[in-house]
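Excluded from the complex is one protein chain; the other protein chains are retained at their positions.
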Amino acid sequence: MLYRETGQFKKTYAADMAVFPILQDRIGLAVILVVAAGFIPAFGSNFFLSSVMIPFLVFSLAAMGLNIITGYTGLISLGTGAFMGVGAYACYKLTTAFPGVNIVVWILVSGFFSAAIGAVFGLPSLRIKGFYLAVATLAAQFFLEWCFVRIPWLYNYAASGAIEVPTRTLLGIPVTGATATPTTRYLVILGLVVLLTWVASNILHGRIGRTFMAVRDMDIAAELMGIRLLPAKLMAFALSSFYCGVAGAVMMFLWYGGGEASDAFNINQSFNILFMVIIGGLGSLIGCFLGAALLNVVPIILKFGLPALGVPLGGATAEHINHLFVGGLIIFFLIVEPHGLARLWQIMKQKLRTWPFPY
Amino acid sequence: MRQIQTIEPGATLLAVENVSLRFGGVKAITDVSFDIRKGEVRAIIGPNGAGKTSMLNVINGFYHPQDGRITYRGATRTKMRPHVAASQGIARTFQNVALFKGMTTLDNIMIGRTLKMRRSFFWQLWRHGPAMAEEIEHRKFVEEIIDFLEIEHIRKVPVGKLPYGLQKRVELGRALAMEPELLLLDEPMAGMNLEEKEDMCRFILDVKEQYGTTIALIEHDMGVVMDLSDRVVVLEYGRKIADGTPDEVKADQKVIDAYLGVAH
Partner (left out) sequence: MDILFNVFVDPFLQMRAAPDLLVQTLWEGLVSGVLYALIALGFVLIFKASGVFNFAQGIMVVFAALTLVGFHEKGVPAWLAVALTLGVMALLAMAVERVVLRPLVNQPDIILFMATFGLTYVLIGLGEFIFGGEPKQMITEELFIPRGAIDVAVLGGRVTFQKIDIAAALIASLMIAGLALFFQYTRIGRALRAVADSHKAALSVGISLNQIWVIVWFAAGIVALITGIMWGARSDVSFALQVIALKALPVLILGGFTSIPGAIVGGLIIGLGEKLGEFYWGPLVGGGIENWVAYVIALAFLMVRPQGLFGDKIIERI
């Protein structure tokens, strides 16, 4: 009864092509934004902000990056972690070389470095397809991982080989480094994620998004329709890597606050994000958030939730169970609902529309 | 790219001269020549495996023949990628429907407009200004095609879920959205029932009337071919065995042999 589109007529093509054509959806989105920007920072504890919300947003952003290339363009990438790393190191080099420029600017700019590297590693995609391409992206993963360790220039010759995040301010308030509060960091990340999601939605709902999907569904036919495959695929790689790079920079600067990057950006991170995309839903923006939320919450519940309920569970065992659970979940989703949580969400909305009647 | 001329109705739009195509040792097409005139419906017929689809693939640049020349709108073509053919105004449909299955009917047809869209990446970042205006302009054109093909009701349905006959129609719509000068149809009526075939014939004739599109058509249904086409070229085992009006071809002894078999 609440979720009805009756009486909402579209009089213009613009209204018909809106991302959220139904009024209730727009209200829902507004409520979510108010909660995310108002209630959560006001009432959330530091633990909740820094262990639940910040990782969730960072992973959502990275998943969005991967979804652009894998979900929308149909090219499997196993190099997400490395592209995130490029963003983190680029941001580190930039902010240490030019400390005067605002950190948020550098976080966004570091995405361009990642995009350039991503486009280079996307070059083979013209000649090779499918699994072969997936393996080719592993080349990017291993090569870049090696660079992160073996090129001391990247971490300013620090003896530890780690990134040390300096304190940077925005409007006089520290946003990175030891003195930044979780609330400020959360709000900065939230702003970035909202902005970038909006941009991604714009791109993917327009001409470029259609081009990507055409390449995904049948690249030969797309070429015969006049789409040039190499530029289309390279753009997908660059755009995807941009998002991953920004996610990596945000992860290092606003979440981890420094550390051994080769651990954060290894192959397991790539898989982790791929799983979020699969479970959330390939080719769906909302799926990125749903997948990131699920895979982010499960380990936290296993690690903190169950012991709190009195179920004794060692840290190592929790991790093992998490592996089992995630693996099982992926198989489950591929079998039952290959379009992931996003499709379940859609089905739920469909049911709501007609509720309380079955049809 | 060499200069491309405007072609008057009735003049040669596309000329295929002595084209041969091989895959390793297999000869798909051997020394075939024919032409397509502006504004006509040109049928290519022949038994299975005669090289008809390969011929279309050669025309729109998907395969590159080892020998021979193809002249389109007065310019002889060298090796080129298929997207160039599309930008020169050659569109096609496929034997096994090659739609973008995960996308809606509307999006599929909008893809046909891609080449006509000009707003750059930076406008696309902000979807609400000029990029939207352009989108709406093309949407209007696409809606006309949707009206024309009578597929309004499936506008927002993913094409993977549509029955075969409708998919073929959407595919025709996608090709029409490109406003092609030359439209290549690869068995547009395969697997259809009589009613669907009649609809499709009507659409093809309407396309020719309304848009003045030149059409090259592969089809196995002889009734359809004889009714629709102005001229017919017949292939067998990759060679041309006859070329002329439907009546001439029907009377040709070689064609009769090819279809009915020869007593040895």
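For clarity, chains are labelled A and B in written order, and residue numbers in each chain start from 1.
In the analysis below, a contact is a pair of C-beta atoms (placed from the backbone, for glycine too) under 8 Å apart; a residue touches a chain by one contact, two chains touch by 3 or more.
Remember, predicted model here, so these are calculated numbers, not experimental data.
Trainee: Looking at the full complex, which residue from A:P124, A:G161, A:G177 or A:G305 touches the chain that isn't shown here?
Mentor: Candidates A:P124, A:G161, A:G177 or A:G305; residue touching the omitted chain: A:P124.
Trainee: Just name the one of A:S51, A:N322 or A:Q346 that touches the chain not displayed here.
Mentor: Among A:S51, A:N322 or A:Q346, only A:N322 touches the chain that is not shown.
Trainee: Could you tell me which of A:A180, A:M213, A:L274 or A:A292 touches the chain that is not displayed?
Mentor: Considering the complete complex, A:L274 is the one touching the chain left out.
Trainee: On chain A, what residues meet the omitted chain?
Mentor: On the chain A side, contact with the omitted chain comes from 74, 76, 124, 127-128, 130-132, 134-136, 138-139, 142-143, 145-146, 149-150, 220-221, 224, 267, 271, 274-275, 278, 316-317, 319-331, 334-335, 338.
One rule holds in what follows: only the chains that are shown with their structure count from here on.
Trainee: Based only on mean CA positions, could you tell me how far chain A sits from chain B in angstrom?
Mentor: Result: the chain centres lie 41 Å from each other.
Trainee: Using the touch definition up top, name the residues of chain B that touch chain A in the complex.
Mentor: Touching chain A from chain B are residues 60, 62, 81-83, 85-87, 91-92, 94, 98-103, 107, 110-112, 114-115, 117, 119, 121, 124-128, 131-132, 135-136, 139-140, 143, 174, 178.
Trainee: Inside the complex, what are the residues of chain A that reach chain B?
Mentor: Counting only chain A, the residues touching chain B are 12-14, 17, 199, 201-203, 205-208, 210-211, 213-214, 216-218, 220-229, 235, 283.
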